[in-house]
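What follows is one structure encoded as structure tokens, with my remarks underneath.
One chain of protein is taken out of this complex; the other chains stay put.
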Amino acid sequence: MIVELGHFAAILALLMAAGLAGTGFLAATNPAWRGLTQALALGQLALVALSFAVLVAAFVGNDFSVAYVAQNSNSALPWHYRVSATWGAHEGSFLLWTLIAAGWTAAVSVAGRQLPSEVHGRALGVLGALNAAFLLFLLSASNPFERLLPAPPTDGADLNPLLQDFGLIVHPPLLYIGYVGLAVAFAFAAAALLAGRLDAAWARWTRPWTNVAWAFLTCGIALGSWWAYYELGWGGWWFWDPVENASFMPWLAATALIHSLAVTEKRGAFKAWTAFLALTAFSLALLGAFIVRSGVLTSVHAFATDPERGVFLLIILALAVGGAFALYAARAPSIGSRATYDGISRELLLLANNAILTLALAVVLLGTLYPLAYEAATGGDKISVGPPYFNRVFVPLMLLLAAGLAIAPISRWKRTPLKLFQKAGWMLLAAAAIGVAAPLAFAGALKAGAAAAAALGTWVAVVLAADCWRHRGALTRSYLGMAMAHLGFAVSLVGIGATSQFSSALDARLAVGEAVELNGVAYRFASLTQVDGPNYTAERGTFTTDAGVTLHAEKRHYAASGQVMTEAGIAAGFFRDLYVTLGERLPDGSWAVRLNDKPLVRWVWLGALLMAGGGILAVMDPRYRRVRVRARSSRADVAPVPQAAQSGG
Amino acid sequence: MAQTAAAPAHAAAHRMIGRLLPLAGFAALVALLYLGFTLRDPTLLPSALIAQPFPRFDLPILGGGGRRATEADLQGAPRLVNVWATWCPTCLAEHAELTRIGAETGLSIIGINYKDDAAKAIAWLVRHGDPYQFNVVDADGDLGVELGVYGAPETFLVDAAGIIRHKRVGEVNRAVWENEIAPAWRNLAATP
Partner (left out) sequence: MKTMNRQRRARLAATALLLVGAAATVALTLAALNENVNAFHPPASIVGGEAPVNTSIRAGGMVAEGSVQRDATGLAVSFVVTDHQGADYPVRYHGILPDLFREGQGVLVTGELTAAGVFEAREVLARHDENYMPPELADMAVHQGAAPR
């Protein structure tokens, strides 16, 4: 495959994206431009896809004359890792980001045809401008097509062994679909501000796009957490690392946005706030990209750094986000909200949801940037913020969020009679009893955080189940999606509570044949064997427990890069994971071994999958298809509010 | 959030401030990021060696069959002296750019193979290509100490009289070449 073809396609795509930015805005006032706009959006996608395919082909075909391939692949690498190595480092992963951005743009161009052109055209214009900025950055500061001529190496330096893994094949694409998907909400908000029609119809167009992006982001974060759990080798699944925070902050903003959009669509309220969240969510995604790719913060996940890239990304960030907030400052005041509500209403609960999520976001942002601010203020003194900071503030906020979430389904718009909450109150008592009893029964101990999480999680589930039962026969997909996502939150909450408070770990010195006990399970170091992988050799320790479970933990040596990797041996279970890692070989031939017992750790990711599934299910509500038709025929503002269960977040 | 239709004027002004808040917060954030970013360039290390003559040395030439080189061999033309080793991953990363510089600009590049195994070094050059006019073997790192080398790669621009004119710690990539080394080299040509 001719690599220069890929390079050329990317240059053409840049021209098309720039053209799209122009024609999009023209189409906003003159619908005659819409055809060209769509052609440019689709053409841009085709060209970036071609460019990406060329790079994949260079990897699969071991073309080490391409510098990026030579640095991140090796002829001994299995073919599927050669494919995923395409996005294993900065340049290729940014090409993937660009491809996904082009994909979202094309989707908006096609699926949004029925939207009024004053919004649709401007949204495409904004997306085109963003795509052009991404492509310009790709071509000028992170070109993956550069050749190593005239002396191409005969073999490559190999893909980082940490990335030779299934999780890393799918994690970046999912995460980027989420990140870049938030650009659609961003573009719609900017377009609506420009067009001066920040109304319920705008919220209704934005909701499905936001839900899909949010669902992918949720999956991407969960997958990253799962990957860190089994691949980094020490049993942790969340580290409050700057790069993790970088993905978590847009998620918090997007979660708030999803809920705020519900109010704006149904009640026409919170309009300016919703627009602010839509702009913020994608801004945080861009901030995340900057953090990961500039090396400004210390992280184990960051890419190798290059100051030029950092400055370029900062300029994109400043232009896109600065422009958006300037627009917000100029236009948002003219948009008033006329909806009224009273007492404990659904509006109030959703407002509380937004307040809590925003506070949580501020807490994470502060903890992430504080070291940087401190260093800047003191002229170079370095500090780091430990995970206990995040846990201390974050946990109470999430428990509070769970409490509000529990009564959300039974609340009503405008005003909720207090007697509706009576039954939920009794359910809370029952749930509290379960929250206390379950840990006592399973772990034989009581810990406040785990008990609170279990009680609130149970409460959420029970209230949801009762509400579903009450509305049986009249359940819309939108309601079911809300229920599923909320159940997912409860499942994650219970999992996080249990695994963070009842996990036990032990570092032991073991020789083959020796055994050690942890939390009532005896682990025997049964054997140590030498195994050969496709591009590594490994020492494999086999451990057996007294319950007959066998675990294989490996220490891998990758030949091409000379790196050593720890592969954990995990016996995954619905209620608990047993987890063994080989540490280091000690001089006398025994091994330093870490044993982990992680109750309910799977629930953390299972809950995230439920949340994502709920987000997708809600999008499949026929209401959104009807909306498109209606948007074409008339510009209906607030739809009549259905008092039944047809609602939700 | 929700307000009644007849909002007084001062409330509108109040709201305007609220609308500007995100912009102000964001501007502060960008300033912080930029500041933090400029703090983070560890590659700008002043060297006491700038404008000093290249240290004296007498070391074997890599693969030179017992021939040796001294600081006198650097004189006569501007040279790029690159400290590298096979154990240094960044050296591999910058190899392509050195190769390009050697091939396209005509600036001659001398290598110092630093604390390395000669056989491995030769194999490495065979495998990745050899942009160096010659390499000296600094197996014990003595010349490295004289040069104040912190690690590999480091790259020195030495003028025709053997005076060090520029020092780069870390990778030489296209940007470093164009923004740092090439201008310094052009300066040499301008002021002989």
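Miscellaneous remarks
For clarity, chains are labelled A and B in written order, and residue numbers in each chain start from 1.
By definition in this document, a residue touches a chain if its C-beta (ideal position, glycine included) is under 8 Å from a C-beta of that chain, and two chains touch if they have at least 3 such contacts.
These numbers were taken from a predicted model, which means no experiment stands behind them.
Only one of the listed residues, A:L277, A:M565, A:L578 or A:V604, touches the absent chain: A:M565.
The chain omitted from view is touched by exactly one of A:A330, A:L366, A:L399 or A:V549, namely A:L366. The hidden chain makes contact, of the residues A:R204, A:R267, A:R331 or A:R594, with A:R594.
Check B:P60, B:P131 or B:G170 against the missing chain and you find that the one touching it is B:G170. Touch with the hidden chain on the side of chain A covers residues 160, 162, 295, 298, 300, 302, 304, 340-343, 348, 351-352, 355-356, 359, 363, 366-367, 370, 374, 380-389, 392-393, 396-397, 400, 507-509, 561-566, 581, 583-584, 586-588, 592-594.
The criterion applied here is as follows: only the chains that are shown with their structure count from here on.
Chain centres here are Cα averages; for chain A and chain B they lie 36 Å apart.
Interface of chain A with chain B (complex): residues 67, 70-71, 146, 148-155, 157, 269-270, 272-273, 276, 279-280, 283, 287, 290, 294-297, 305-308, 310-311, 314, 317-318, 321-322, 325-326, 328-329, 332-333, 336-341, 347, 351, 369, 372-373, 375-376, 380. In the complex of the two chains, the chain B residues touching chain A come out as 1-3, 5, 7, 12, 15-16, 19-20, 22-23, 26-27, 29-30, 32-37, 39-41, 89, 92-93, 96, 99-100, 103, 127-131, 173, 175.
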